[in-house]
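Of the protein chains in this complex, all but one are displayed in their positions.
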């Protein structure tokens, strides 16, 4: 299928679409982005690539990095990982402390902030040089040695990070954080600060569209079983408390970030990234979700 | 694939599996079932059928009927249905009033009790003879005129139904129930009381494995788009607050009932039912979940 | 002290006070009241009486009757009563189901709706003719045979009573309601519908200002110990989730109703009623609270 044409057609059909969403405001640095950027990129497992719009412009991937840190931690800890974090949707806003207290310090899933902080704690414990080792892993997946953290973004978040410090302290009080709180939180914010383009990010996620194996270079990143399970967690927990809406309308496993990016994978077929910085009230890209809904309807590519 | 052989192999591998679950106890009539019953049935979209164990014995389908009432209400109301019920996982035990109060009378999804009661209210409003029209719909889907309600079960539930009456009254106070409370609750309990065998139930759900079209007689029950969306809701909300665990381990859209049945569909491939009455603490069939996990691993048939 | 003069002075000082509160709107009948009515009445334990404004006009006492039904049920059940209802403030809006579910059907105290419904259930079980016996008790306390229910008000509430039916059904599901739900709810709404004037109500509550003994006729209504305990419950739970604010500013045990009445007792000294139908957001009389604050400051009559 010529996805470029599909991108073009859908974009045309959305010409009168007015996006009332606003760029994420809680991090000063993120607010500087031009709100009307729009990019799409799709990589098929058999090596084809399709881009549209601002697909070669860097943006802050934010929470999308949580899938990559989960991948690394799952490979290291295997199934013992799930003693410290669940796989259930949270049913609550993405940074709520209520659920965490109710569940005695065990986050519902690795994609809410608390869960991603536990994953960061695992990596701090198990990696020799967490910051260096993690970015190296991402560079391998993306086939791009230039991928890097953005210290300016990370710094901006750290200065506002009291709520995440609250989460981390609460989990520490329940015994679910092993390392120094500041070290864990700093690493967590570093993870969120990575910048990529749509094309780099789609390339990076290709292994999850191909049962754990990178189809370009043939590397088996993780087992087929783990790949399916990570996709399952994305399907149920990938879009904060809008995962149901997203599954209902888009029908693919996906993960969003407050930078306006959304990654989806169609197992056996493709990985795809859309980027549009205006967010809805749930913190997901407004136009990104709309575009994906049109795209999977048009191409009939839901997994359901 | 010869699924019969797979059933046999998995069953053999579970020979030492000790099921510590208990039969549902809150409904006196359900407690009478022999706890060690076990049946499996699979129908492929190209007309093959595979059974194992007690697959031709009737059991109470209970909440599995919520998928069928949703199908009927979705077809009648189209997308206006979603003004009265959401599609998000609940993140809470399946009959909690907390979420309902927080969300001003709008249930999180159609598979928690409150949501299924709203669906029942829709059908009471729109069907001429709700009880007769609904069973007629199920008979058509199953191709079996003998499918029926079990008045004994329904009566047993009605005598214990104060919590559901509480849910219904609460939603009525928020304006989300149109009809008389007793009429809605009675119809709701009727729906849950339907009895089927594994083979009848797998046959009934075949249209959801075939994009809304019954592959046996060619009837388009619902549109392909609606079929995908119902499957998406099953994936995210079909196993009470264990939907994440089920997606993670089994990887298919499914719906369970406290009678011990679980239905799954693999879009484009098959529908399948397992039945084993011993439940885990979340109210899902213990051995049923385990069997499905082994089955999808063995056959590598996750949608992810 | 000449309380008449105090009433006059405080009322004068409030001449520029603009009351932005609104009359209770959820019961159609209550909305018909003239919003600017204002009455005060005070009875001392040594037989003096002081009135001001509309103190001889009937109004709907609503939740204030919960103190009287508690008094009767406490005398009947003694301390076994507290197995079915607590004495802790709720910390939540006055009709929340959340707390009730968390506490397995045991209401936090007898003054939230759920608690008052349990008290009604006790009286339905133990009184021969609940409706007649209760009003007879109130007539004795007030020394007035004309006190009666208002069927018009009760009927108006019954038609809107789905939330209370939800509470009652939920408690029944936990085993904390013994009688038929409709019978309990109907009796509960009857209790709330009683109409009295400020002077009648102040007279009725005089026994709680006098350690359980009616100072006019010398009857010991309840023991001194029970009287103190009922006052303690009023202090902690008498003004919905504004009990803290009321204790802080007024400093006396009190009970309010959505009809705009507030009763307070100063143990050893007086009982007092203010009535002003405009309510604040918590459901308490706006001007009533303000007047009482000024009054206890002026007379330095806090119990603290």
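The chains carry the letters A, B and C, assigned in the order they are written, with residues numbered from 1 in each.
As a working rule, a residue touches a chain if its C-beta (ideal position, glycine included) is under 8 Å from a C-beta of that chain, and two chains touch if they have at least 3 such contacts.
Keep in mind the model is a prediction, meaning the values are calculated, not measured.
> List the neighbours, among the chains on screen, of the chain that has been left out.
A, C
> Among the options A:167, A:239, A:274 or A:292, which residue touches the chain absent from this view?
Selected residue, touching the omitted chain: A:167.
> Decide which residue listed in C:186, C:242 or C:294 touches the omitted chain of the complex.
Checking each option in C:186, C:242 or C:294, the one touching the absent chain turns out to be C:242.
> Of the residues listed, C:90, C:113 or C:276, which one is in contact with the missing chain?
Answering carefully, the residue with contact to the hidden chain is C:90.
> Spell out, residue by residue, where the missing chain touches subunit A.
Its contact residues with the unshown chain are 96-98, 101, 160, 162-163, 165-170, 172-173, 181.
> By the contact criterion defined above, which parts of subunit C meet the unshown chain? Give residue numbers in ascending order.
86-92, 99, 108-109, 224-225, 227-229, 231-233, 235-237, 241-245, 247-249, 251, 253, 267, 297, 300, 302-304
FYI, only the chains that are shown with their structure count from here on.
> Can the chain contact pattern be summarised as a line, a ring, a star, a complete graph, or none of these (other)?
line
> Given that subunit B and subunit C are copies of one sequence and touch, is their interface built from the same residue numbers on both sides (over half shared) or different ones?
Interface between subunit B and subunit C is built from largely the same residues.
> Distance-wise, how many Å sit between the C-alpha centres of subunit A and subunit B, to the nearest whole number?
Those two chain centres are 32 Å apart.
> State, to the nearest whole Å, the distance from the C-alpha centre of subunit B to the C-alpha centre of subunit C.
So the centroids are 48 Å from each other.
> Mark out which residues of subunit A touch at least two other chains, giving numbers and ranges.
In subunit A, nothing touches at least two other chains.
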